[in-house]
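For reference, the structure is listed below as structure tokens.
Only one protein chain is missing from this complex, and each of the others stays in its spot.
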Amino acid sequence: MAGTDTMDTMLDILLVWLLVGAAMATVMTPRILWSVIGLAVTSAVLTILMFRFDSPLAAVFELSVCAGLIPAIFISTISLTQRLSPEGMAERRREKWRRFGLLPVLVILVGVALMQVHIPLDFVAPPAAKETDVRNVLWHVRHIDLVGQIAILLGGAWGVVVLLKERKRAA
Amino acid sequence: MLSLLILVPLAGLLLLNLPFTPAMKRTAWAFAFTVALAQVAMVLVAPAAAWSQQGFLAQYFSFGLEAKDLTRVLLLAIGIVMATTLMVGRSMITDDRQQFNFVNLLLVSIIGMNGVVLVTDLFSLYVFLEVTSVSSFILIAFNRDLGGLEGAFKYLILSAVATVLMLTGVALLMLVAGGTSFETVAAAMKTSGGITISQMAVGAFVCGLFIKGGLVPFHGWLPDAYSSAPAPVSILLAGIVTKVSGIYALVRLATSVFPASGAMNEVLMVVGAASIIVGALAALGQHDLKRMLAYSSISQMGYIVLGLGCGTPLGIVGAVFHLFNHAIFKTLLFVNSAAIEQRTGTTDMNRMGGLGSRMPVTGVTSTIAALSTAGVPPLAGFWSKLIIVIALWQAHDYGFAGIAVLMSVVTLAYLLLMQRRIFFGKTSPEHAGVREAAAGVVVPELVLAALTVAVGLLFPWVLNTFMLPVGGIFH
Amino acid sequence: MLAVFVPTLGAFVLPLMASAPRLRNALAFVFVLAALVGSLALVPTVLSGRTVDVRLNLPLGLNFVLHADGLAVFMAIVSSLLSTIIVLFSTGYIRHYDYQNEYYLMVVLFLGAMMGLVYAGNLILLYVFWEITAIASWRLIGFFREKQHVIRADKAFLVTVFGALAMLLGFVGVYVQTGSFDLEAIRTTLKAAPLGTLAVVLILAGILSKSATLPFHTWLPDAGVAPSPVTALLHAAVLVKIGVYVFARLFIVTFTITPECHTAILWVAAASALVSAGAAMIDTDLKRIIAYSTVSQIAFIFLGLASGTVIGIAGGLLYILMHGIAKGGLFLCAGIVEQNTHTKDIRQLGGLLKTMPITAIAFLFCALSVMGVPPFGGFFSKYMVLSGAVESGQWWIALVFVVGAFMTIVYLLRLFNMIFLGDLKKEAKEGSPVMVACVAVLAVLALVSGILISPSAEFARTAVQQMLGTGQ
Partner (left out) sequence: MNESILLIPVLLPLIAGLAVLAIRGPVRLAREVVTLVVMLANLGLAIYLFGQDLTFVHPWAGVWGGIAMEMALRVYQFSGFILLAVAGFSLLVALYSWKFMADRSYGNQYYGYMLISVAMVNGAVMADHLVVLLFFWEGLLLTLMGMIAIGTKDAWKTAIKAFIIVGVTDVCLMMGIALTGWLAHTLRMSEIAAHPLSLAGLGSVAMIFMTIGAISKAGSMPFHSWIPDAAIDAPLPFMAFLPASLEKLLGIYLLGRITLNLFALTTESWVSTLLMIIGAVTILLAVAMALVQKDYKRLLSYHAISQVGYMILGIGTALPVGIIGGLFHMINHAMYKSCLFLSGGAVEKQAGTTDLARLGGLASKMPITFTCFIVAAAAISGVPPFNGFFSKELVYDGALERHWIFYAAALLGSFLTAASFLKLGHAAYLGKRDPANEGVKEAPMAMLLPMIVIAAGCVLFGVYNPLPLHYLIQPILGEHRLEGHDFAGLPANWMLVAATVLVLAAALVNHLVGVKRSGSGLGAADHIHHAPVLSTIYDWAARRFFDPYDIGMAIVRGLSLFLWGIDRFIDWIYDSFIVTLTTGLGWTVRLAHTGNYSLYIVWSLVGAAAIIAFLMRIL
């Protein structure tokens, strides 16, 4: 049994590293297309991780969000952006490299540092509440959060209206 | 009754936008204004009974809302600042389409802020923080000019960092306490408050709040966001948003939820002192009015946190009182800057001069606000700073008390500098024709100035009715 | 408590009457007069040894207490008397400058705050009025809107606020040590243990900054740029006296402080007297010289009060009265001279005796009173202060002050002959009748206060007895 445990944790660690690598890729690639793909990969890996940590509902949510999000961005990047000229691309690559060159080194360093910190898990987790089903909690117990989420949605809507909508040329 | 504070704006939002009839548009501003004024009236007038949770809605929705005296003070502040922002917004934003959007966004942010103040659950606290942040991002970038976008972007990025920290905090607390409502967490903290995990969680959550509150190590976004935002928005931001999202949550959690540990107080004191010093010194060197006021509000935030950090009930009272006062006179200062911007079109102090004779009301009110910020006696700022200093001295933190007092001299210095550059001296030619600001701006100026002076003079009454019960949290 | 409330509240009514200047001047004068009458009304009660109290308890020990005893009424009369004269003078002086409403508002507010401070029975109330006077003086110094003046006004304001904040810290220290802000309560509790040196030093810093003694004195000469009735009001009659009054009120009546603090105060006062006397000798600006001389005379008053002997304290009190009258006169004369000759540099002035005889004689009378030449009031106070210093054992410090007295005589005479004697360089006609009348009144007052010394001496004696609570 111990073997499978180590195998599982190894797999999880691998997935986490993959997640971090994809995230870095989205930031560092000069081409927008590649960054969108990187985004898709990150959310996919995240969903897998959630399934592995046996919280199916959260994973499903993540999947639906990612499903909705990625195609929208995908289409917009393809339709709205045009290809950069070669020297434009080179210049962008240089500029990207200058800003984020050190990022991987930094991430590794932080990772190593966090390894040293030993956090004793010396506490007894309290018994889980009886119906812990997400649906029930969300709908019956936490109404206030619903209101919050609706507000965020409306806020987002106005954000789009204000920021992205073409202004008619002010007189 | 409490839930109305959140539901009414939400319902308003929905109603205003559904039918798309032009008639509704005009009433939008009026509706928002009545909501804000109703909130103020509710706090001042409403009988104690209204504050309890029961109401016909109770049986349908289980809103874990409750309002102690601390929240009443905050609600009052939110109401006042919201009303001012609306009035200034109405006179500054001429295009009615824009104005409609502006009002809607304000309604969203009022929901968020009321939520933060009223909620009793850690996670919903986070949710409503997000609501306010979203509406603030958009508001900062309202004019879609380069500065606005850049400021919003910075705020967005740093709020993201804050979110990460807060969520880890909530997750860990969930792990330790099993639930996220204040009571369960408080109970858990009493028993297993000392273990590393809970300390880490508390630390993470508090740092998230520090970022939101714009205190020194985390204040990077604040000057850019404030100075590049359009005038009415910077009034809202400076007046109440950072206070509610950053400081109020800190006060609420430090007093009732998290364990009162010496280390936490130490952290608060150090962060507070650092932000006072850095804020004041940075403000000294500025030549852009709004950036200077931004740094000055960082410095004043530092005072509040310093008051909080000394842990005694008097310290809490001082902190909350200063929070309320600061909301008033900082808004007044930003309204003044809005008035100047409206008339002279610039906030660069070097190009201003001698506006005192041109814009007398703005001049007088800004002097009152400046003196109150610096803590000159007859005005409100003095009393709150005095209580903080007394609390610090009683807690034998002479060093911090010394810093607090000395820095108020520097505060006075840069505010006098501002006064001299803008209002005294000879009028620069380009502003020769400047007349007094529009009515929409002058009225809030007068109201706020009157409020500052009133709180200053009627200090004893204010202290008894509002503040001392806040100190009661502990007994 | 008429004395306190009428001017302070009245101050805010004034700007409303901006339209009718004549009415406004009259009203300002009435308010200041009300303060004077209010304090005079208290004299009989105080002389009979009783004290008057108005108390309104508030939370946190910050209660609103007004307390009138010998010292308070004495100071109130001194400052309100001089302010009435100065307000009268300024009606003539300010007529041809703008911002007059603000000027009158601030002057009357200043006096109201001064009255409040004198009668304050609670440390925080005292501090509040202290700061109001700082604001009023800031606005008044910055009256002429030129850049240089406003910078000077800011500097003065910052230095006084710095001192005031240090004092506030000291008050909080006292509050923590004695548990209350009320002077009476503090007085009883402090009888046992003397006050902590940190609190003493902080409070002293505040007092020194307000009374412009050595380390913090530079703002006083710089504030000479203000309109001359203001400098007269500020320097000579009232503002610096507040510092001295609070010193008397706190360090003599309420606190008991360790002996080395006493000697430290004396040495600071001695140093301040000498430095400012030296500076007065060299400076060439008319008002700066008189300001420096105020700084050195204030050091004399400190000497009297800190000497701890009955005669010294009484001397200090009398000195406040005499110096107020004489220095007020000097400044008003300087105002007239400056207004007519449009220059403050004494090198360009000369021979004004022939063209401005009355002002010259008034100037001479006031200068003689400051020097302490007998028939004038200054003589008695200087003698009593000196014998107080001698009696308190530190006769070395008395020696330093004798040197100070020498220099006072020398620089005042230098000033007199540079302006009024010698050959006429600038043509100047006599000041307007109102202004000259005021100056003449002050000069006569200086002379009369010398000759009829017994009433004021008697008043000072009862005040000192009350302060020390001894039956000497």
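Order of writing sets the chain letters: A, B and C. Residues in each chain are counted from 1.
Everything that follows uses one rule, which is that contacts are C-beta pairs under 8 Å (C-beta built on N, C-alpha and C of every residue); 3 or more make two chains touch, one makes a residue touch a chain.
From a predicted model like this one, the values you see are computed outputs, not experimental measurements.
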Inset, instruction - Check each of C:Glu102, C:Glu184, C:Asp285 or C:Glu391 against the chain that is not shown and name the one that touches it. - result: C:Glu391
Legend entry - Sole residue of B:Thr196, B:Thr312, B:Gln342 or B:Ser357 that reaches the chain not shown, by the stated touch rule: B:Thr196
Legend entry - Candidates B:Ala204, B:Ala273, B:Leu314 or B:Ile403 - the one touching the absent chain: B:Ala204
Inset, instruction - Pick out which of C:Thr84, C:Thr294 or C:Thr309 touches the chain that's been left out of the picture. - result: C:Thr309
Inset, instruction - Kindly note down the residues of chain B that lie in touch with the hidden chain. - result: 153-154, 157-158, 161, 165, 194-196, 199-200, 202-204, 206-207, 210-211, 217-218, 220-221, 223-224, 261-264, 266-267, 271, 278, 281-286, 410, 413
Legend entry - Contact footprint on chain C, counting only the chain that is left out: 155, 159, 214-215, 217-219, 222, 274-283, 292, 309-311, 314, 368, 371-375, 379-380, 382-384, 386-387, 390-391, 395, 398-399, 402, 405-407, 409-411, 413, 416-417, 421, 453-454, 457-458, 460-461, 472
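Keep this in mind: only the chains that are shown with their structure count from here on.
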Inset, instruction - Averaging only over C-alpha atoms, locate the centres of chain A and chain B and give their separation in whole Å. - result: 31
Legend entry - Interchain centroid distance [CA atoms averaged], chain A/chain C, Å: 71
Legend entry - chain A-facing residues of chain B, complex: 6-7, 10, 13-14, 61-65, 95, 101, 104-105, 108, 111-112, 115, 119, 121, 123-124, 127-128, 130-131, 134-135, 137-138, 141-142, 144, 175-179, 188, 192, 195-198, 200
Inset, instruction - Would you tell me which residues of chain B are touching chain C in their complex? - result: 314, 354, 356, 371, 374, 376-378, 382, 386-387, 389-390, 393-394, 398, 401-402, 405-406, 408-409, 412-413, 416-417, 420, 424-426, 459-460, 463-464, 468
Inset, instruction - Note which residues of chain C are touching chain B in the complex, please. - result: 58-60, 62, 64, 124, 127-128, 130-132, 134-135, 142, 145, 147, 150-151, 154, 157-158, 161-162, 165-166, 168-169, 172-173, 175-176, 198
